[in-house]
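Since the structure comes first, as structure tokens, the remarks are kept for the end.
Apart from one protein chain that is not included, each protein chain of the complex appears where it belongs.
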Amino acid sequence: MTPTPRALRVLEIVSFLLLCAAVWMVFFYAPLEAVMGAVQKVFYFHVANAWVGMLGFIAAGVSGIIYLRTHDMKWDIVEVAAVEISLVFFFIAIVTGSIWAYPAWNTWWTWDPRLTTAAILELIYIAYMLLRQGIEDPERRARFGAVYALIGGLSVPLTFMSIRLFRTIHPVVVGGANAAAQGGFDMAPKMLHSMFFALAVFTVIFITLFWHRIRIGILAQTVEQLKLKLTQ
Amino acid sequence: MNRSATRNSSTRAGSFLRAVGAIAWKDLAAELRSRELLSAMLVFALLVILIFNFALELDVKTRATITAGVLWVTFAFAGTLGLNRSMAVEKDRGCLDGLLLAPVDRTAIYFGKVISNLAFMLIVEAIVLPVYSILYNTNLLSLGLIGVILLGSIGYVAVGTLLSSMAVQTRTRDVMLPILLFPVIVPVLVAAVKASSGVLQGLPMDEILPWLNLLVVYDVIFIAIAFMVFDYVVEE
Partner (left out) sequence: MSTPDTTRFFYSAYAIIFVTLTFYVISLIVRWNNLRNELDALNELETDSK
């Protein structure tokens, strides 16, 4: 197995430094919001994690389609890596969203379209992992994984639309839930800077983790193939 | 050459439809004789409704808003039972392998199974509706409701048949199907419940239409996807 490429090592260091910078921005640069207080600052990393989760989600769907067309196992490795990383980042997004919701709107969960869709997406990802665990043959595992990633991927936008339609026809008055949940509050320039910087930082972190996870997938495949060869 | 090409394409479509019909009929005929699957689904559905009676304390006022939800939860659970059994029987008796060896388009197998699964689900729903009406003294036998149930069941069975073909080939089999199916079927459940509820409450059509549209869009998208992807699920 090739040692860690220099580019990846550089990315690791850059990711870490950028993360420190982003944390500094959130703690010291971004202004304190008047209505909600300190907890509003959770928003910056919450949005960044959700954004990165979306990147992973799209990567998973696309690799699934490419795998089905090419039957090239490396796309299966990419797909699993994307699903796993998206799982982690959406988890962070959901939990931070919930922690933000409580002091802001006095409820741990708001059933708003984005949060609910993210939760359903987590369930789809877990189902995906369970599906793969239940299949021994690597080729069938890859095929089924790709099919389910595709089906899950297509259902999620429809799920989002159905819940949003549900909410517009039956608006739930949960304090100021609607405005802030849509991200429609006015943002001072420093807030915008912090948000965009966080988005960029987490995108870099995503690339670093994604690359590492793909390397693990390749190594795991090598080990599995060697095991099969030796036990025959 | 042109003549035989057009004749080939029309006979291929013909043989495709014949294969679909044959596969659907095989399941329906077998079920007509044994009635195992239908009785299991039906008893289960009625038990679920019974449990809901105690779990939710449906007094007359709340019943109107909750009926749609109770019905669809019942259908979703009973449907899972049907999908699981239908595919498991196929695999256990080696029918699936036999079908795969036959010179038929793989997707004909998919559509045949969808039709038979849909038929079973519709039969159960057709019995549950009047029973619910009697038990709770409400009239559920409306054309609009039947239409919504049809659209929702189509979406449910389209995705369910595809996923049960996968689930049956895993180690955990029966348990796998609800885990795979339910998160993906949310748009159908949301739209079907809202549309059913709207019909039962007599809401104006333009409030129900968006939900019907959603159901149709879902059905079309997923039938198309299943059509393209089923081959990958059953290839050896």
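The chains carry the letters A and B, assigned in the order they are written, with residues numbered from 1 in each.
Everything below uses one rule, namely that a contact is a pair of C-beta atoms (placed from the backbone, for glycine too) under 8 Å apart; a residue touches a chain by one contact, two chains touch by 3 or more.
Since the structure is predicted, the reported quantities are computational estimates derived from the model, not experimental observations.
The missing chain, though absent from the view, touches A when the full complex is examined. Note on the undisplayed chain: of the listed residues A:8, A:21, A:66 or A:99, the one touching it is A:99. Subunit A residues in contact with the hidden partner, per the touch definition given at the top, are 1, 23, 26, 32-42, 45-46, 49, 88, 91-92, 95-96, 99-100, 102-103, 205, 209, 212-213, 215-216, 219-220, 222-223, 226-227, 229-230.
Throughout what follows, only the chains that are shown with their structure count from here on.
In this assembly, the C-alpha centroid of subunit A lies 32 Å from the C-alpha centroid of subunit B. Taken together, the subunit B residues at the contact with subunit A in this complex read 159, 162-163, 166-167, 169-172, 176, 179-180, 182-187, 190-191, 194, 207, 210-211, 214, 217-218, 221-222, 225, 229, 232-233, 235.
Subunit A makes touch with subunit B in their complex at residues 68, 120-121, 123-124, 126-127, 130-131, 134-136, 140, 143-144, 146-148, 150-152, 154-155, 158-159, 161-163, 165-166, 169.
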